[in-house]
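Okay, structure first, notes after.
Excluded from the complex is one protein chain; the other protein chains are retained at their positions.
The first chain written gets the first letter, and so on, giving A and B; residue counts start at 1 in each chain.
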Amino acid sequence: MIEQTKQNNLIKTLLYILTIILVLAVLKLPSNIVHVLILVFFYAYVSTAWDILGGYAGQMSFGHSLFIGVGAYTSTLLLLRLGITPWIGLFVSGLIALVIGAFMGFLCFRSNITGFYFALVTIVFVEISRYLSLGFEWTGAAKGLYIPYKGNNISNLQFDSKYMYFYVIFAMYIGILILYKAIMKSKSGFYFLAIRENEEAAESIGINTYKYKMLATIISSFLVGVAGSFWAQYITFIDPYTMFDFMLSVQIIFFAVAGGRGTLFGPLVGAALFVPLSEGLRTMMGRIAGINILVYGIILILILRFMPDGIFVWVKDRLKNLSHGR
Amino acid sequence: MTLLTVENMSKNFSGLKAVTDLSLTVEEGQICGLIGPNGAGKTTTFNLITGFLPVSAGKIFFDKTEITGLESHKICDIGLTRTFQHAQPFRGLSVHDNVLTGSFLRNKKRKDAEKITDDALDMVKMYEKRNKLTKDLTIGETKRLEIARALATGPKMLLLDEVMAGLTLVEVDEIIQLIFELRDSRGITFMLIEHVMRAVMSLSDKVVVLQHGVKIAEGTPAEVAANEKVIEAYLGEDENIA
Partner (left out) sequence: MNLTLFGQTLVSGLLQGGIYAQIAMGLMLGLGVLGIINFAHGEFLMIAMYVTLIVFRLDINPYLAIFISFPLLYFLGVILAKYLIIPILDRETMAQFLIMIGLSLVLMNLAMIIFSPNFYTVKAALTGKTLKIGEIIIGANRLLGFAISILVTGALLWMMQKTELGRNIRAVSQNRYAASLVGVNVKAIYQIAFGISLATLGISGPFLTPIYYVSPNIGSFFILFAFAIVIVGGMGNFKGALVASFLIGLADAFGAVLLPGSTGPILPFIFLILTLLFKPKGLFGGSGI
C-alpha cells in the first residue's frame, strides 16, 4: 500500500514535469505539430465533457456534435451579425447548447427513454440541426460561415500564431479536469454512477434519477457548446456538414471509450493515441476516401470487443499481471 | 401509531390479477411478515407500496401522508425504503461507495455522509469488506450490503424482500439479530417477505398471508400457523409452516 502511494506520487511528479515541458515546448514546436496538439486537447476536452453524461451517468448521447455545432454557430453568428465578441459568444453558446440539451433530455428522460432509444433520438437531433442550418441563408446555408481575420487581438479571441490557441484550449482542458474531479467526489458524481449502474436501485435509495440525468445533460452540453465556439474561432470556417456531423459525435465517444469511460484521463489517453493516428492516416492516404473512417470502425470494434474498459485499464491490468509474475 | 396503511389496493397485469383488494396496516415499531406461495403477489405488493409500479386501484398512506402515485425516490425521501428480491447492488462500485450513495440522501456534505456510511457498514458487519467490489461478495454479503445501503438513507420503515433466501443457517440467525437490533435501537419498522418460516415466525409481531393476490389470513405467527386456509395454501409447497 505505502509502496504504491510512493510510486503514485512519483508518477504524479513526473506527469507535472512533463506537462510543464510540453507547455513550454509548444513555443518552439513547428506549427503542424502544435495543430495536432490543439486537436488532441480539443477532443480530450469535448470527450471529457461527453463522459460526464455518457461515461459517468451512463446516458449514451450521440448528440454532442450538435452541441459543438450550436456553439460554433452561435458565437460566429453573434460576431458576424451583431459584432459581439467571441468571449461573450462563448458563454452564450454554452447556454444555448444547454437549453437544447435540456430539451433533448426532457423529451427522453421524463418517459424513461434510455439506452439506445436515447441514442437514436440524439442522432435525430443532429440530423434536424444539419438540415436547419442548411436551409437558411442567414446561417450561411451550405456555403457555411467564414470568420474574417481582424488581427492578433485577445479581445477577438484571434491570434496570429497557433500556440496561443493551444494555451487557450489547454487551459480549458485543465479547467474541465478540475470540474470533472470535483464532480467525481461529490454527491452528484455518486448519483450519476448509481444511475449508470442501476436506475431502479438508485430510485430505491431516494435518487431522483430524472433530475440527475438532466443535470448531467446540461453540464455536458454547456461545456461542449463552449468548446464549439473555441473551435469556430480556431478553424475560422464552419459549415453544416462538418459541424452537425454524426461522425464527429462518434469520434467524441470513441476517444472516451478507447481511453476509458468514466475515468479522469481516459478521454485524453484516447485522443492522444488516436488523433495523431487519424491525422497521419488522413495525410498519408488522403487520396483513398474512406480509409480513415474504416480504420476507426475496425479499431472501435476491436477495442470494445476485447478491451471493455478501454486501453488505459487494459494496459494497467497487463502490467499488474506482469509484476505479479504471470 | 399506524405508520403504513394500505387500502383496497389492486394490481392487474393486462388481465392477470397480481394483487386484489389488499388492505393492511403496520404499526410503528412493528415487524410485519408477508408470506405466501410463489407468485402470490408479495413482491408486487412491495413494488406498489414503494411506487415502482402504479396501482390499478386503492390508496397507500405512510406516516399520515398519502403516497399513492408518488415517485419511488420521493417515497424513500419521506422514510420508506426497500430492498430487492434479486439483489441490485451498483456493480461497478465498491461496497463502501454503494453505501455512501445511500448516505447522501440526508447528508449533503461528503464528510457527514462518510460517517453514516461507516456506521451502516458496521451495523451489518461489512466494515472490513468495505473496499471489496460487489462482484466478489457472497450472496449473504450482497444481501447485507443492500440492507446497509437502504439503512444509510435513514429510513423510518424498511421493506425487505427475501433477504434470507440462499443464506446459511448462521447467516439467517445474524440477519434475525440485525433486524431486532435495528428495531430496538433505531426504532425502524419492518415489513418482510420471507420464505424462511423459522425467521418469519420468530421475528414477526404480525403476519399477513397472500395467495393468488388475495389476503387469506392475518394475525400473530401462532394464529396464522393454525389457520386452515393457510395450511391449505401451503399444501404441496416445499416449505413447512411452523
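Here is the rule we use: contacts are C-beta pairs under 8 Å (C-beta built on N, C-alpha and C of every residue); 3 or more make two chains touch, one makes a residue touch a chain.
Since the model is a prediction, treat every value here as computed from it, not as a measurement.
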Where the missing chain makes contact, among the chains that are shown: A
Option from A:108, A:147 or A:168 whose C-beta touches the chain left out: A:108
Given A:30, A:83, A:148 or A:290, the one touching the chain that is not displayed: A:290
Full-complex contact with the absent chain, from A:49, A:123 or A:215: A:123
Options A:33, A:132, A:154 or A:171, residue touching the unrepresented chain: A:132
Chain A residues touching the omitted chain (full complex): 54, 58, 60, 107-108, 110-111, 113, 115-117, 119-121, 123-124, 127-128, 131-132, 134-135, 141-142, 246, 250, 253-254, 257, 261, 288-291, 293-294, 296-298, 300-301, 304-305, 308
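The definition used in the following text is that only the chains that are shown with their structure count from here on.
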Distance from chain B to chain A - Cα centre to Cα centre, in angstrom: 43
Complex contact set, residues of chain A against chain B: 185-187, 190-191, 193-194, 196-198, 200-209
Complex contacts: residues of chain B adjacent to chain A: 50, 52, 71-74, 76-77, 81-84, 88-93, 97, 100-102, 104-105, 108, 110, 113, 149-150, 152-153
